[in-house]
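Only one protein chain is missing from this complex, and each of the others stays in its spot.
Going in written order, the chains are labelled A and B, and every chain counts its residues from 1.
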């Protein structure tokens, strides 16, 4: 899997790899296709500087006269711009490549942050219990009841206003990673906490305590590796959600600016031109977004089916 | 003709690793009002036998062969509509765990009335009256209150009494009871069993009792079958089998009862465990655990490891065992030569 973590207990990882997971993967066409599509998108997006025919951030290369040109299969297209151009004359193919890179960066970064925060808090809440647990879970509940998108919107608005529009735009990627990461940590925390509560009563924890190991060590080195399985499963969904959240924030104007757009900002910019018939400016980036998120979701579904012993097919 | 006739029942499960034969060549009959016990370890096929009577086996299980006849009509080939008329009505079932079998979000009354209304055209009022009557018969205190209560508000013993009441609602001809007391407290197991027995005798209802408890079987049933790895290995009148078991497995079961042990010594047990149905030993499925695979003279009996034993008639019982067959053959030869 492309999402790997740095602290697996070796035996469990290898066992998984040798057995059911890999076996199922080899037999499931859909999962293979999705992984291929996903890897393809990631690779092309991150090689944007190499692959893109033009550099959409270089103002000198933009020809305003070439604006709103349609993609190659429609009359009136210019062969130099394969997928057409947007309202400012930027080549759509290039800017989609760069935009996908931004979306993916923010997606992965936000999930990394969420996981870090969420796993730590979840471990603490589950293992230490008592007041720590009550406080953290109350906080998580309140945040979850407002729905993460809402939290992201409010936090985004506040951060933008506090730090100023210009600063925000300059560091938008980091800002968004921060915002989405902060908004979604409860998901990880809850999952990890549930796992920890289940594992806490197992004997190896008692054994470790009897040996005199400190709580932190027991938490991270002994309990955590056994809670990895659900973390993997929700990670795929969370990446998809993070990408969509970023797109939503950008669409509302609270995310990536138009000068350095992600897929969401592209959709927003293009929406104004849909009435005049230039549908490609908004719908092609939209299609790329959907394919990206769909492949991640399908992989997540497959992963959940494979790792969940209760479900059996056939 | 008997009320219920089961002949050569063959039930299989279509699993990913191939077909598994859960029941093989099961034969028995039940007369009106008769009580039959089906005994065996877990996994021997007792519940499968019970469920297959009403064609309730969940996929991937299916009835591969044989026939089940009730009052002359074939049940295994009946349509779902026809079967529904029999289920709960002429043949009812009692499951093992009353907490799991009663729907937690419906009241007791609802679950009883729906059973009546599914089979008879009566009003809710009439149905409730019948339900009340049955609740009294199972000796539940303050039955009127119970109708509007929910399963989680009642104790395990009361729930099972209600299940028995539901089984009797439509005055069935046969009740199939699948381990009816296993999930209950030991203290009330005897009570519930006694109640069931009394009601069956009173209303002349046939009973097929599935259990692993030989003690209960000996007190309640008139005839019994012993099952092992999907086959019946001994069947006949309960009294005779308990007093004089012929199949080594049955002997082992009887010897394992605490009453048969000598105080101060270890309990007798049958060594080994029952094989999985997908991995049966060759010949007689019991042979790896059997103490009698050698003949009286010490030489091995090849049939035990090579051939699945057929039934032989021994007195009123039928036994599927090569040793018993050999013994009977020897006796017959001796009588002939006299």
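Definition applied: a contact is a pair of C-beta atoms (placed from the backbone, for glycine too) under 8 Å apart; a residue touches a chain by one contact, two chains touch by 3 or more.
One rule holds in what follows: contacts and distances are computed from a predicted model.
Peer 1: Looking only at the UniProt record of the hidden chain, which name from "Ferrous iron transport protein B", "NusG domain-containing protein", "Cytochrome C oxidase subunit I" or "ABC transporter permease" is the right one?
Peer 2: For the chain not displayed, UniProt's protein name is "ABC transporter permease".
Peer 1: Give the residue, chosen from B:49, B:115, B:174 or B:304, that touches the chain omitted from the document.
Peer 2: Only one of B:49, B:115, B:174 or B:304 touches the chain omitted from view, namely B:115.
Peer 1: I'm checking contacts with the chain that's been left out. Which of A:136, A:172 or A:267 qualifies?
Peer 2: Counting the whole complex, the residue in contact with the absent chain is A:267.
Peer 1: Out of A:46, A:72, A:146 or A:220, which residue would touch the omitted chain in the full complex?
Peer 2: A:146
Peer 1: Using the definition of touch stated at the top, determine which of A:37, A:112, A:154 or A:194 touches the missing chain.
Peer 2: Checking each option in A:37, A:112, A:154 or A:194, the one touching the absent chain turns out to be A:154.
Peer 1: May I ask which residue of B:95, B:228 or B:292 touches the chain that does not appear here?
Peer 2: If we include the chain that is not displayed, B:95 is the one touching it.
Peer 1: Write the list of chain B residues that the hidden chain touches.
Peer 2: Residues of chain B in touch with the missing chain: 54, 56, 58, 84-89, 92-93, 95, 97, 100-107, 114-115, 118-119, 150, 152, 166.
Peer 1: Spell out, residue by residue, where the missing chain touches chain A.
Peer 2: Spelled out for chain A, the touching residues are 142, 144-147, 149-150, 153-154, 157-158, 161-162, 240, 244, 247-248, 251-254, 267, 271, 274-275, 277, 279, 282-283, 286, 289-290, 293-294, 297-298, 301.
FYI, only the chains that are shown with their structure count from here on.
Peer 1: Rounded to a whole Å, what is the gap between the Cα centroids of chain A and chain B?
Peer 2: Averaging C-alpha atoms per chain gives centres 56 Å apart.
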